[in-house]
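One protein chain omitted, others in place.
Residue numbering begins at 1 within each chain, and the chains themselves are lettered A, B and C in the order written.
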Amino acid sequence: MKSLNIGLIGYGFMGRTHSNGYKRVNDFFPELKHRPVLKAVCGRNAEKVQAFADQWQYESIETDWKSLIARDDIDAVDICTPNNSHAEIAIAAAAAGKMILCEKPLALTPEEGVRMCEAVEKAGVANTVWYNYRRVPAVTLAKQLIDEGKLGTIYHYRANFLQDWTINEDLPQGGEALWRLDAAAAGSGVTGDLLAHCIDTAIWLNGSIKDVSAMTETFVKERMHNETGKKEKVTIDDACAFMCHFENGSLGLFESTRYARGHKALYTLEINGRDASIRWDLHDLHRLQYFDNSDEGRLKGWRSIHVSDHSGDQPYMDKWWVPGLQIGYEHTFVHQVADFISSLESGEAMHPSFRDALETQQVCEAVLDSAKERAWKNV
Amino acid sequence: MKSLNIGLIGYGFMGRTHSNGYKRVNDFFPELKHRPVLKAVCGRNAEKVQAFADQWQYESIETDWKSLIARDDIDAVDICTPNNSHAEIAIAAAAAGKMILCEKPLALTPEEGVRMCEAVEKAGVANTVWYNYRRVPAVTLAKQLIDEGKLGTIYHYRANFLQDWTINEDLPQGGEALWRLDAAAAGSGVTGDLLAHCIDTAIWLNGSIKDVSAMTETFVKERMHNETGKKEKVTIDDACAFMCHFENGSLGLFESTRYARGHKALYTLEINGRDASIRWDLHDLHRLQYFDNSDEGRLKGWRSIHVSDHSGDQPYMDKWWVPGLQIGYEHTFVHQVADFISSLESGEAMHPSFRDALETQQVCEAVLDSAKERAWKNV
Amino acid sequence: MKSLNIGLIGYGFMGRTHSNGYKRVNDFFPELKHRPVLKAVCGRNAEKVQAFADQWQYESIETDWKSLIARDDIDAVDICTPNNSHAEIAIAAAAAGKMILCEKPLALTPEEGVRMCEAVEKAGVANTVWYNYRRVPAVTLAKQLIDEGKLGTIYHYRANFLQDWTINEDLPQGGEALWRLDAAAAGSGVTGDLLAHCIDTAIWLNGSIKDVSAMTETFVKERMHNETGKKEKVTIDDACAFMCHFENGSLGLFESTRYARGHKALYTLEINGRDASIRWDLHDLHRLQYFDNSDEGRLKGWRSIHVSDHSGDQPYMDKWWVPGLQIGYEHTFVHQVADFISSLESGEAMHPSFRDALETQQVCEAVLDSAKERAWKNV
Partner (left out) sequence: MKSLNIGLIGYGFMGRTHSNGYKRVNDFFPELKHRPVLKAVCGRNAEKVQAFADQWQYESIETDWKSLIARDDIDAVDICTPNNSHAEIAIAAAAAGKMILCEKPLALTPEEGVRMCEAVEKAGVANTVWYNYRRVPAVTLAKQLIDEGKLGTIYHYRANFLQDWTINEDLPQGGEALWRLDAAAAGSGVTGDLLAHCIDTAIWLNGSIKDVSAMTETFVKERMHNETGKKEKVTIDDACAFMCHFENGSLGLFESTRYARGHKALYTLEINGRDASIRWDLHDLHRLQYFDNSDEGRLKGWRSIHVSDHSGDQPYMDKWWVPGLQIGYEHTFVHQVADFISSLESGEAMHPSFRDALETQQVCEAVLDSAKERAWKNV
């Protein structure tokens, strides 16, 4: 068993999900020949980062990401910082010859993204972006069905990502906890945070997007800012919807909001093909809804496939428990770590790569531009 | 178009459902050569029965069922009175040569039931009992699937009929409105009212029941009686559950109650076979859940068949609307009227007949005996 | 009981649903003082219209709608013809002093609609358009909740109407059966046929729409035409999606298609408010999903309200059966007839009126224009 020494930068929510992925992967993927080692975690606040290191058993801490990148005992850098620092860190890490696992969205802008892609490609370092929902077993199964042609010609793709956590006007913006509400740190609101997931999955499942027409809205116009201590204009999009055409001729409809009372993380997608349709929903992530038009007429109906069934080769599920017993959200990160290590061992390309994530970034940019200009935009 | 002259005895809830069946059948079943004519409705309270006749457009009223039966212009007698009068009326109607459509349960006891069967068979009159749930399209579809062998060997049959309308202790018993809470009028509580439906469907779908072990409970021991004006002992079963063996070797589990908070008329059934399973539920009566083990492994799942789909020959559905549009509870009675008339025209036997309903009565009796004696009982 | 003499023009699918409404209304709404009488049905093919009259018990037939309108014994004219004849018939009927019940959409264009409104208002005749989904009990309940303010500020409105019946390229267009696929008869495709329903409900529930950005698609470009016998260009929209702003500041997202494999008539709507959200779905039309943010934190969840519950005043449900037993699609038309007669008797305005339907027509026009010009359009 070889070591894969991890240096984690940032230790918020995503720092936890990634750390869990590294710690669990070898228990469940015994065929892997590398074991991730939690070598160092980096953050500006030494006390807090030490507490995180203690809890998660990181061997050491750093308070400056440049020091982390400079260490010889780090093989892979995992970037979990706010979006506005991804580019600088990633480009430096690539220059230092580190593998990079970067949180999504890739960057603030496509321009940054291009530079990041060029950096990792020039350095020849392994790279991936944590669009983890590709590795929900039911979503991976959807990918298989589409690639096998079971859906036939695709007519429609629709996806939502609905939350309700920012309805309260008293919620402040900015700072360590709420940087996602500040465009300076996040780049955008729901577009980069939520729709980026939907777009990544859509491109993966249904191919490239050609053009978009979007609208955005900021329902709460001002919020107290944690850094200035004053009410400041809210600069992010609270909600965003867009229509689009895919290259394959199908129509797309996407919506995201943090003002959909009653939904916490309702990422749903539906794809209608000539021969079959599928639906999926993150709140009940173990089920894939499937309608197969080749079923006998009298008995056609949407099938609720519980991917724990084990009657066939449901993706990833043989690694876990026995039939009927489900896994959860965090397992998508374990899967991504497993596939990342597999790709190192096999030499096959890892996806989503920085290059894949750049395409999503370009769609996000077109969406934001379209909303601003109230006009269709080509991607 | 010939007339089929109907004489209705009793004009409560069931009087309405049957009348609706008679009035609508020719609009939707144009192939029938008989049209039901609402000739007379009978009840003891002349004022109330006249109001009912006016609302539903009955041509005349009677206040004594014997007069109704004596009329030459009545072809078929429909018995919607409390259970304790079914036998007397039916036997007299048979003797008068009338066709009989009798509400369920057939009788108070199997002994009464036997005499009723002998009466109609001796008279050679058409007869049926309103176990209407056989004619929910999704249930009829279940019957087709079972008869075609799609389920294979049956291992398990389970059915519930759950209500919650008698939880309130202040609800009185007896009288015109609440005779179902008085064993003198109803014979039993949930056993004859609700489980009888479950048993009728079960025998139809899965064959005869061999033996039973049951328990009953009366949660509210005393209720004000509408006839005496005093608190009286409650004589019915509020809840009843039983286990059984079917002749085909499968196991049955049945439960009914009026104390299942949150359920109004939740009649559910599930049948597990070697090759496929089905589920159905009256609250969403248009869906049949179907699991087919011959589906591809990776894609096995419960199908939610919406019988309005029209992609095949869903039973009865071609008579109604276009795909996706559903019918409701009352349509089961329209279907039963249509099938009754069809049977008259074709000469084929109508089911459920009195004889069919007698078997259900015998199971009910065994259930009540078993509960009383705390012992298994053969049917 | 007074008579309300009905003259029906057109006897297709909608001719059946309306006829059923007229025939059943007094059985279930005994408080009404008028009884619809099926005086005459009109169609160009005498043989077919006579068969319809026989089945549904119309007293007479006409083969020219002008003759029908000229008859003194007709009180109300019901227009069920293809959309391109609504205006001419309605304007003539108004001039003849007839009440008018017109199928949706009101007209081919807003211009026609304006003339129709002016005609009925000038003549002072009762008028309504059959946007029947307002009268699904669960949808009416949604209206009550919104009007009572239970949802608070509305942020989002989304609606779909998904079908799959035109995927087959071999399906022809035009003629009596398939005029809905020919823009000359129908005006548009899914926009006027399906989205018009969604828009009518949306305006009723959430107020006026300010501007729209739409896209349409015609997946099958040519179909055999039943009138020419040749392959002709398909002139309708097979699919249409649009984004919009409501006057109240909320965002709308609408989609309709006949290429959503697996859906037959999946009209769904969801409304997210500050304090509560609701969802509804035509395939399970008896349920209203309701999320109330004032529920205790630990116990917040979407409630599946089965409107048959009878624990409160669920709209219309007291007219039908006992708790737990559901009604279906066709009942919406019975409700509309009942409310139309009530409005005659009370003198209160009937909705949706021609004027209400005109607003929907204007939104449809803006949607089609927006799609054509790929630009936002004000309504």
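One rule holds for everything that comes next: a residue touches a chain if its C-beta (ideal position, glycine included) is under 8 Å from a C-beta of that chain, and two chains touch if they have at least 3 such contacts.
A quick note: this is a predicted structure, and the numbers were derived from the prediction, not measured.
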Visible contact partners (per top-of-document touch definition) of the missing chain: A, B, C
Touching residue (missing chain; options C:Val136, C:Leu195, C:Leu269 or C:Ile305): C:Ile305
Sole residue of A:Leu282, A:Leu299, A:Leu344 or A:Val379 that reaches the chain not shown, by the stated touch rule: A:Leu282
Sole residue of A:Ala92, A:Val220 or A:Leu266 that reaches the chain not shown, by the stated touch rule: A:Leu266
Hidden partner interface residues of chain C, rising order: 141, 144-145, 288, 290, 292, 295-306, 309, 311-314
On chain B, residues whose C-beta touches the chain left out of the figure: 155-156, 158, 162, 164, 167, 213-215, 217, 219, 239, 241-243, 245, 251, 253, 255, 257, 259-263, 272-277, 291, 293, 300, 302, 374-376
Contact footprint on chain A, counting only the chain that is left out: 13, 17, 19-20, 23-24, 26-27, 30, 55-57, 163, 165, 263-266, 282-287, 306, 308-310, 320-331
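Note that only the chains that are shown with their structure count from here on.
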Copy pair chain A, chain C: interface residue numbering same or different (half cut): same
From chain B, the most remote chain by mean C-alpha position: A
Chain at the geometric heart of the assembly (C-alpha centres): C
Centroid distance [mean C-alpha coordinates] between chain B and chain A, Å: 55
Chain centre separation in whole Å, for chain C relative to chain B (CA means): 36
Whole-Å gap between the CA centroids of chain A and chain C: 42
Sequence positions of chain B contacting 2 or more other chains: 306, 309
